[in-house]
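The other protein chains are all here in position, but one chain of the complex has been omitted.
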Amino acid sequence: MLRAIGLGVVLFGFWLTLSGHYTPLLLGFGVGSCVLVVYIAARMEVVDQEGVPLHVTGRFFSYLPWLMKEIFVANVEVAKVILDPKLPISPRIVVFHGSQDTDLGRAIYANSITLTPGTITTGVAGHEFEIHALRAADLETDEQQQMDVRCTRVERGRRERAS
Amino acid sequence: MDDRVILRVGAKILIPFILLYALYVQFHGDYGPGGGFQAGVIFAAAFVLYALVYGLGNALKVLPPRATYACGALGVALYLGVGFVTMAMGGNFLDYDVLAHDPTHGQHYGIIGVELGVLVTVFGVMVELFYAFAGRRRLDP
Amino acid sequence: MFVAATAGILVSMALALLRALLGPTVYDRVLAVNTFGTKTVLLIAAIGFLTERPEFLDLALVYALINFIGTIAVLKFFEYGDLGLTRRIQREAE
Partner (left out) sequence: MDLAFDVLIWGSLGLGLFFMLVGTIGILRMPDVYTRLHAAGMTDTMGAGFLLLGMALYTVEEMVPGHTSYWTVLVRLVLVYAFLLFTSPIATHALARAGLAGGVEPWTNDAEEGT
């Protein structure tokens, strides 16, 4: 129930940022629309820990700048590879261990891996992440370790331990 | 083990925002590109995404085919209803000016009603079409 | 300056189309069409600025949405031969 209200508030904020017209009529439509959407979302059973991840939002936004920096660095690396006339690639599929306990955390980690060019998540099963890497040498870096640690931190906060 | 984690979580987060965006497009037709048809398509797209990720069975539970038929009819009824209300109030069919004391407001309310009808019909028919296609299997598996 | 941006995007769209034509597998084509879609989104945005009508960004958002759902739908069709079925979730339900 609390999550449904949270989703409603977030959606209304989304409406306000999109709208730009603050007349009573349109605000009324906004409230009505939010209620309708929350009702449909509840029917679809998407209003839960994963669908409305309000508990990780704050931590996720503090993780985002680091991720963007990583994406930029990886982009430059891959750009160098592509523009190299010899095309120095050695693609292979490897399996990583991820320390996330919930599906939400796994999804964040898997998507972070995919977003940084050079690595793509091809499958997730429990703690195992199957990854296609453009260059095997890229995998043995601290960044990959750090990404795992940081995603787990997003999932459950710095001090909280998994129960 | 369900290995569709990424799709499932992504769709879950995305669907409410797509639905709300559709309604935003619906009600801001006056101010930018948008209106009933586009909104209906986006609204239906959210259901299509849901059906693709969670399976047709779940989608049919959320929105049974009977409801989509009803949507298709209801929208047309709404459209016609606005027309008949204007006639009852002494104007021509879909002559919005008579809906309020001020013709401009009348136009406004009339168009909102008609666009809502378009949204409901387009949404119903789009989802109905998807259900019809999704029920078919490819012949060479 | 948006003329240059539009031209650049169009060039890379043409190159992406080349990959769609070359294939060789169906997944290459889907990949090419998906990046083509992303570029279309950016093209719509750039044209919006070029013509001084940034409301085009609403359309760009809708196009991004349709592109994503379309890609998922096509992939699902090629993976299962059916749009409605989710084998694993279905199996769980049984």
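Order as written gives the chain letters A, B and C; numbering starts at 1 within each chain.
The rule is simple: contacts are C-beta pairs under 8 Å (C-beta built on N, C-alpha and C of every residue); 3 or more make two chains touch, one makes a residue touch a chain.
Here the structure is a predicted model, which means the values were calculated and not measured.
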item	value
For the chain not depicted, the shown chains it touches	A, B, C
Those residues of subunit A which, in the complete complex, touch the missing chain	17-18, 20, 71-72, 75, 78-79, 82-83, 87, 89-93, 110-112, 114-115, 117-123, 132, 134
Footprint left on subunit C by the chain that the document does not show	1-2, 4-5, 8-9, 11-12, 15-16, 18-19, 25-28, 30-32, 34-35, 38-39, 41-42, 45-46, 49, 54, 57-58, 60-61, 64-65, 68, 71-72, 75-76, 78-79
Residue ranges of subunit B at the interface with the undisplayed chain	6-7, 10, 13-14
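Here, only the chains that are shown with their structure count from here on.
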item	value
Chain centre separation (subunit A, subunit C; CA means) in Å	20
Distance between chain centroids, defined by C-alpha means - subunit B, subunit C (Å)	23
Touching two or more other chains - residue numbers and ranges from subunit C	none
For subunit B, residues contacting two or more additional chains	3, 21, 54, 58
Sites on subunit C touched by subunit B in the complex	55-56, 58-59, 61-62, 65-66, 69, 72-73, 76-77, 81-86, 88-90, 92-93
Subunit B-touching residues of subunit A, taken from the complex the two chains share	7, 11, 14-15, 18-21, 26, 29-30, 33-34, 36-38, 40-41, 43-44, 46, 48, 50-53, 103-104, 106-107, 110-111, 121, 123-126
Of subunit B, residues touching subunit A in the complex	1, 3, 5-6, 8-13, 15-17, 19-21, 23-24, 27-28, 31, 50, 54, 58, 62
